[in-house]
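With one protein chain held back, the other chains of the complex are shown just where they sit.
This part shows subunit A:
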Amino acid sequence: MSNSDTGPAPDPVLHIQDLNYSVRDRTLFKGLQLSVSAGESVAITGRSGSGKSTLLSSILGLIKPHGGSVRVTGADVTKLRGKQLAKLRSETIGTVFQFGELLPELSPLDNVALAALLSRSADRADGYRRAQELLDELRVPRAETTEELSGGEHQRTAVARALINSPELILADEPTGSLDPDATARIAELLFELPRRRRCGLVLVTHDVEVAAQADRVLRLEAGLLVPARVREAVEA
């Protein structure tokens, strides 16, 4: 990942083309297109069940679309298998899940370091040091287990885990869905700073108007396509 603000425009970190996917008789994506550049944030809104989380799953390669391509830093996720896909997920993509999805039996430090360990990057031995630095930076207190953390601390730990491998693309699925307004504001601020500070792309799925409004672009998932939307309109839809 480059931290430079100058130079020629880079290739998009995420490029989705003609994505098609349906579940039983329900079509979720019908030729869906999306391109996200490094340093750019995109908020995706839409009705419940419109396929927002499924879109993130497609980007992660957790589900295989029926057509189209999903390129992350140039690599087509739909064509990757096994180790290649795992490498892309761990090194290139950072994910923040709705409820954090931290492992309750592990400490916050272990949860964050685990992501570093799972990536096959050269500096994995340094994972614990970097994990602690990130947790300190995000003001997550030290704890034996994640059950000792508040909702906001839980999500900040999840953000730290998403950042530990310096990903070029961050996916966030309803990251503030379970937080109070103050915590929501802090997490949103933290997330939307990332593209600017770390030159990565951010795709954030949310129902929260205030959160979506902070993105560079707001798109609404509707009838299997992503369409530009004014924030209020998109969320109210």
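In the analysis below, a contact is a pair of C-beta atoms (placed from the backbone, for glycine too) under 8 Å apart; a residue touches a chain by one contact, two chains touch by 3 or more; residues count from 1.
Convention: contacts and distances are computed from a predicted model.
When the unshown chain is looked up in UniProt, the name that turns up among "Predicted lipid carrier protein YhbT, contains SCP2 domain", "Permease", "Monovalent cation/H+ antiporter subunit D" or "Cytochrome c maturation protein CcmE" is "Permease".
Note that of A:S119, A:T157 or A:T206, the residue touching the chain absent from this view is A:S119. Considering the full assembly, A:E105 is the residue among A:D18, A:E105 or A:E137 that touches the omitted chain.
Per the touch definition above, the residue from A:V13, A:L60, A:V140 or A:L226 contacting the chain not shown is A:L60.
Only one residue from A:E153, A:D173 or A:D208 touches the chain missing from this view: A:D173.
Take subunit A: the residues that touch the chain left off the picture are 53-54, 56-57, 60, 62-63, 82-83, 86-91, 93, 95, 97-99, 101, 103-107, 109-110, 113-115, 117-119, 124-125, 127-129, 131-132, 144-145, 161, 171, 173.
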